[in-house]
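Note that one protein chain is taken out, while the other chains of the complex remain in position.
Chain naming follows the written order as A, B, C and D, and within any one chain the residues start at number 1.
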Amino acid sequence: MSAASPHAPSSTVSPRPVPEGHVSEPVVSVRGVELAFSGVKALQGVDFDVFDNELFAVIGPNGAGKTSIFNVLSGVYRPQQGTVEFAGTDIRGMRPHKIANLGMARTFQNIELFENLDVVDNLMLGRHAHLGYGWAASVAWFGKAKRAEVANRRRVEEIIDFLEIEGYRQLPVGMLPYGIQKRIELGRALAMEPKLLLLDEPVAGMNGEETEDMARFILDIRNELRIPMILVEHDMGLVMDLADRVMAMDFGKPVATGTPHEVQSHPDVIRAYLGPVDDATLAEVQGELA
Amino acid sequence: MTTFLQSVLNGFAQGSIYALLALGYVMIYKATHVISFAQPALMVCGGLFAYHATSVFELPFWPALIVAIIAGALLGMLVERLALRPMVGKPVFTLAIITIGVDIVLRIFANRYMGPDPRSVPYPGGSNRLEFWGLSISHQRLGLIVVTAVTVAALAMFFRYAKTGLAMRATALNQETALAQGIRVGTMFALAWAIAGGLAAIAGTFVAATGAGMEQNTWIIALKALPAIIIGGLDSIPGAVIGGLAVGLVESITAVYQPDVAPWLGNNFALVAPYALMFLVLLVKPYGLFGTKEVERV
Amino acid sequence: MLTVKNLEVVYNDVILVLRGVSLSVPEGQIVALLGANGAGKTTLLRALSGLLDIHDGEITKGEVRLRDQPIHTFDAPKIVAAGLGQVLEGRRVFSEFTVEENLRVGGHTRRGGLAEGIEEVYELFPVLKERRKNTAGYLSGGEQQMLAMGRALVAQPEILLLDEPSLGLAPRIVAQIKDIIVQINERGTTVLLVEQNATMALSIAQHGYVMEHGKVVMDKPAAELLDDEDIRDFYLGRGDLATSYRDIKHYKRRKRWLS
Amino acid sequence: MTTMLRSAPPAQARKSTGVRGRPLLRTSYHQDLALANTPAKRRSVIGLVIASFVVPFLLTDDLLQVLTLGMISAVGAIGLNLVTGYAGQVSLGHAFFIGVGAYTGAVLGGDPDGAMLGYGLPMWIWLPAAGVVAAVAGLIVGPLAVRLRGLYLAIVTLGLVFLGDHVFREAREITGGPGVGRRGAELELFGIDFSSMEPISGLSRGQAQFFLALVFLIIFAILGRNIARSGVGRAFGAVRDRDVAAAVIGVDLTKYKVMAFAMSSFFAGVTGALYYAVIGVFEPGAFSLLLSIQYLAMVLIGGVATISGSIMGALFIALLPRLSQFIAGFVPDGLISVFQLEAILYGLLIMGFLIFEPRGLFGIWTRIRNYWKGWPFSY
Partner (left out) sequence: RGGGDEDSASGPGITEEACPDAVNKDNGCIYLGAISDLTKGPFAPLAVPITDAQKAFWKKVNEDGGVGGFDVNIDKYIADAEYNPEIHNKKYQEMRNDVLALGQTLGSSQTLAILEDMKADDVIGVPASWNSAWDFEDQILQSGANYCFEAMNGVDWAVANRGVKGKVLAIHYPNDYGGDAAAGVEAAAKANNLDFKAVETATGQDNQAGAVAAVLKEKPDLVYVTTGPAEMATILGGAAAQGWKGTVVGSSPTWNPALLQTEAAPALEAMYFQAGPWGPWGTESDGHKAMRDALAEVDSPSDGYTAGWVWEYPLLAALKAAADMDGGVTRENVVKAAKDLDSVDYEGMLPDDAFNQTGEANDVAWRQSVISKVDKEAPTGVSIAEEMKAGPTAEGYDYTEPCFALN
C-alpha cells in the first residue's frame, strides 16, 4: 500500500465536514443507482451528493465501479434504477451531449483524445457547445463563424497558458508524450467551462514529479476556477491530501463516505484494500493510520 | 405448394454457392479485418482452373475440383503475398481498395483466357435429375449442397479445435498484440487467403458446371455474398452459411412471387431483395445475426 | 542473460528515440528500468521483442543478445519462441475475446499443457477465473492488467518484459502484482520491469537503470537508487516527506544529472 | 472562467513588425485561421490558378474534356472526403447520391420535348436543386450511420447503391432504363450554351466547359475548406477519432453523422448533375458499385481528410484511362488486347499508388514541400 499519510489542513481552502442539513444545494445528487451488465452488477445502491466548490473523491479496488459512476453521470451508461440529478435536472438516461451541454465535463481513464487532430483543435472541441453558430454559418465562414472561431480561440489560448502546453499547439496529439496527453485531456474538459468536472485517474502512469504537476493543476482549478470536482484515483496519497470528502466503494457499493481521515480508518475500507483480515490486524492498521 | 417447395429447393442450391463465397469473405475478414473485393476474381479463376483440368488435362469432375481447390488456394496465397503483405498495418479501407485492384487485374487475365465465349465444366451425370414429391433437382445441385455441407463442417471444426483458428482471429483484432504472443501474423494472413481461395474455387467450379457456364460477367454472382455476410455477421462462420442460404432463398422466392404479389416493386426485384433483407436484419441487429459486437468502453 | 549494446532506434526514418542504450539483465534477476514519460522505455522494449517495424521504427545501430545469441535480427514470433515474453504497455487485451480465449492465445507458442498453464494463471489471479467466460473488453482496468500478465505467463517465458504493470491498479493489486513478479522470478524467470512506480520497482529489483531522452543516465544497484536524493525527488514523489501537495511550490526544477 | 487570464496577454499585444525573417510568424488568430496561412501556400495557390487559365489554350478539346470531368468529379470527391475522410463514416453509397443528383438535374433541366421527362428549367435552378435533393436523400440514410459502424456501414451504403440501381432501372420515364439511358440537363448559364459545338466568344466547347468546371470547383473547394476548418469540421474529426468522447464533450453524434452525409450528398448531387450534363448521355448502370469505388479511390489516392488531396485524387483517376491508353500504346500487341491492357494498368496503378504511397498524392506533395522547405539543408 502506498503512503496514505494524514495531512495538515490546507491554508487556502478550509476543509469541509460531511455536510449535514447542507449549506448549499448539491451540484449533483445520485440516489439509489443500480447498473448491471448481463449478470455483472457494476453498481448497487449508489447514493452521494457533491456540493459547490467541493473536491469529492471516489476510491476503491479495481472493478469496484468507479468508472461506471462516471459513465452513468456523463450519460454513457443508462442505469436500470435510481435517479441522477445534475444542475437541477434529472439526467438519468439523457444522451451524453445533452448532459455535456448542461455543464458536465470529464477526463477518461484511458486517454480519449482525438488523436489525428492537433492540440488546438482538441481544445477547441471542448468549446464546441460555446461556438454558437450552425452549419450554415460554417459553410459561409466569413462573418459569424469567423468571429466565433477567433473569440473561442482566445479562450483556448488561456487554457494553453494555464496548463503550460504552449510548445505543442500545432502537433497532432497522437504523437505527444503520455503526460502531456493527460494534460490536454484536462484542458479539453476545462475548455467546456464546466459546472462539474470528473477526473478519472489523472495521475495514473505518472512519476512523482509529474504527479506533483497534476496535483498543482487540480488545486489551481479548485482554488482559482472554483469548479466542483469528482476525482477517481488509486494514488491514496493524492486523494487523501486533496479531497474534501471521500467515498470508498467495493463491489459496486459505497462502503464508506466521509472526510479522508474517517474513510481511511473505516474497517470496510481497509478490508476492501487489504482483503479479508482478522480483527487484530485491523486494529493494528487502524492504529498505524491514526 | 409444389411451386413454393421447388423455389425453396432452388434457393437452397443457389444459396450454397453464396454460402461458400460468404465463407471466403468471412475467412479473410476474420484474419485481417478486410473485406476482400478480390473474391469474385478468385471465384472466376477457380472455375477456370477446373475447366482447364477437365478440358485440357481431361480429368473427371471430382479430381478436377481438387485441382481447382489447390490452385485456388495457391492463387489466394500469391495475391496475399504480393499485394496485401506489403500493406500490413495500413488502414483496412486502403487494403479493401487494393483488393479491388487485384480483382481487376486477375479478372483480366481470366477474361483473356476465357475469351468472349462461355466455359463450362461437365458434371458427371450431366442433366440427370432427382425427382421426388413432385419436386426436382439436378444431380449437380445436389452435389453442390453436399460439398458445401462438408466444407462448412470442416471449417467449423477447424475454428473450434485448432489453435490456429483462434490465432487467426487474434491477428485480426490486433496485430501487434498477436505478434507479442508469438503468432506469425503473415502466416495467418496467407492461410486465410488460401482458405478463401479454395472456397472460391469450389464455388467457381460449381458455377461453371451450371447453365451457360462461366463467362466474363459471371463474377457478379460473387457480390451477392456481400449481403449474406452482413446478414450473418461479418466474422461468423455459421452466420456466413445461414446468410448465404437466406440470400438464395429470398432471391428465389421473390422471383416467383413478387411479380404477382407486389408488381409495383418492378421487374427483377429479386435481385435486390437480399439487400432489402439485409436492411431489415440490421435494423434489429446492428452486427448481423451472429456477428461479434465491437467492445466499446471508456 | 540479456544484453543490449549501444542501441539506436529511429522512428519513421527520422525521429531518433534511442541514442545508444546499453544495459544488461543477468539471468534470474529482476532489473528495473525507470524514466520519465517519453524517455524511450517502451521503445526499448519494442526493440527487444521485435515489435518496432509495426510502428515504423528501426534499429539503426547496436545489438541485442539473448544467451549470447544476437536476436535483434529476429522477427517477433521467433523472439517469443526463443523465450522472451512481453506484457505490452496499456493492457492490450483482445477486447472481443473472453478471458479464457485471451489466455489460450497467450499459450500460442506453448508446447502442450495449455490447460495446466491456464489453471496456474487462475491460481495467481483468482478474479480471472471468476470472469473466465466474460468478454475481456468489459473487465475493469485492473482486471485487464492481470489478464495481460496472465496471458504472457501462459507461454512460460524465460525472460519477461513488463511495461508498467502497475499502471492504474489499486494499491492492493499493485502489492499483489509485486508479489507475483517476485514469485515468477523465484520460479526462474528473469524480469525486466519498466515502471513509473519507482518505489515498487526498486523494492523488488536487484538493479536499476534510469533513462532520460533516449539514454541511460544512471545505472546502480536498486538499493543505491532508492537512496539517491534525485531519484527520490523525481520518481518517488513527495512520498514520506509528508508535505501536502498544497505546499509544493509551482516552480520548475532541473534534473541535476542532466546538467 | 475569467480568472484564468493569469498570464495570457491579449493576442494583439504580441503584434510584431519583424515579419521578414520569420515568414511563419502569425500575429493574429485571423491569420492563423486563414485559408492560405503561409506564404508558400499562397504562392502555390496563385500559381495553380494561373496555370488553370493557361492550360485550356494548350490542349485539345478531348483532353480538356477529361480534365473538365476530373474537376467536376473533384467536387464529388471533396464531398466523399467530408463524410469518409473527415467524419470517418466510410460510404460506398456515393454512386447513389451522384445518381440522385444526376437524375434530378436531368429531369429539371432536361429537354421538355425529349423522350424522357424534362422540364427545361435553367441551370441556376437545376444545379442547386440536384444538390438539395441528393442532400435530402443523405439525410434519410444518415441515421443508419448512427447505428452501424465500420464495414457494416460500408456494406449497408453499398446496399443503397444496389437498391438505387434497381429504382433507376425501373423508373423508365426518368432514366430511360438500363441499356437505353437519357440525356443530361441542358448546360446553359447566363445565356451561354456550353454544349454547343459553335465557338462561344472565341472559346471552343472544350475550353468553355473547362472554365465552367474550374469555377465550380473553386467555389466548392472553398466551401469544403470552410466546413473543414470550422466547428463542423472539427466535430466531424471528433466523431471519427473517438465517438464516445465526442459525445461526452457535447458533440451530438446523430446530428453530425447525419450532417456529414447530407453535406457530402449535396456535393455528390451537384457533381452528378453537372457531370452528366457534360457527358451528354447516361444510363442507370453508371451508378454502380464501380463508381462508388472510384470515388473512394480518389479520396484514398489523393489523401484522406484533405481538400486539395481530393482534387488531386479526382484528377488522377480521371486521367488514369488516358494514361493507361498512353502506356498501352508502347506495349506490343498480342499478349492481351489494348482494352485489357488498359484495364490492367488501371488496376495496377491504383494498387501501386496505395502500396507505395499510402498517404496519397497529398503525402507526396507534403514530402516534396518539406524537401524544399529544408533545402539546402536536407540531403
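As a working rule, contacts are C-beta pairs under 8 Å (C-beta built on N, C-alpha and C of every residue); 3 or more make two chains touch, one makes a residue touch a chain.
Here the structure is a predicted model, which is why all the values come from computation and not from measurement.
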Fill in: Chains in view touching the one left out
B, D
Worksheet entry | Touch with the omitted chain, as defined above, among B:Leu5, B:Ala162, B:Ile220 or B:Val261 | B:Ile220
Response to the item:
Given B:Asn111, B:Thr151, B:Thr205 or B:Ser236, the residue that touches the chain left out of view is B:Asn111
Practice prompt. Just name the one of D:Gly70, D:Gly142 or D:Gly177 that touches the chain not displayed here.
Written response: D:Gly177
Worksheet entry | Contact with the hidden chain (one of D:Leu48, D:Ala115, D:Ile219 or D:Val331) | D:Ala115
Worksheet entry | Residue among D:Val244, D:Ile279, D:Leu323 or D:Leu348 touching the omitted chain | D:Ile279
Worksheet entry | Residues in chain B touching the chain absent from view | 3, 6-7, 10, 14, 111, 116-120, 122-123, 126-127, 129, 136, 138, 140, 209-213, 215-218, 220-221, 224, 251-252, 255-256, 259, 267-271
Worksheet, complete the sentence: chain D positions in touch with the non-displayed chain are 59-62, 64-65, 115-116, 169, 172, 176-181, 197, 199, 204-207, 279-283, 285-286, 337, 339-340, 343
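The criterion applied here is as follows: only the chains that are shown with their structure count from here on.
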Worksheet item: Taking each chain's centre as the mean of its Cα atoms, which chain lies farthest from chain A?
Response: B
Fill in: Closest chain to global C-alpha mean, per-chain Cα centroids
D
Practice prompt. Could you please state the distance in Å, as a whole number, between where the Cα atoms of chain A are centred and where those of chain C are centred?
Written response: 28
Practice prompt. Any chance you could list the residues of chain C touching two or more other chains?
Written response: 138
Worksheet entry | Of all residues in chain A, the ones touching two or more other chains | 67, 76, 108-110, 112
Response to the item:
Chain pairs satisfying touch are A-B, A-C, A-D, B-C, B-D
Discussion item. Going by the contact rule set out above, which residues of chain C touch chain B in the complex?
Written reply: 49-51, 54, 76-77, 80-81, 85-86, 88, 92-97, 101, 104-109, 114, 135-138, 151, 155
Worksheet, complete the sentence: Touching chain C in the complex, chain B uses residues 88-89, 163, 166-167, 169-170, 173-185, 292-297
Worksheet item: chain B touches which residues of chain D in the complex?
Response: 90, 144, 147-152, 154-156, 158-159, 162-163, 165-167, 169-170, 244-245, 248, 289, 293, 296-297, 300, 304, 336-337, 340, 343-344, 346-348, 350-351, 354-355, 358
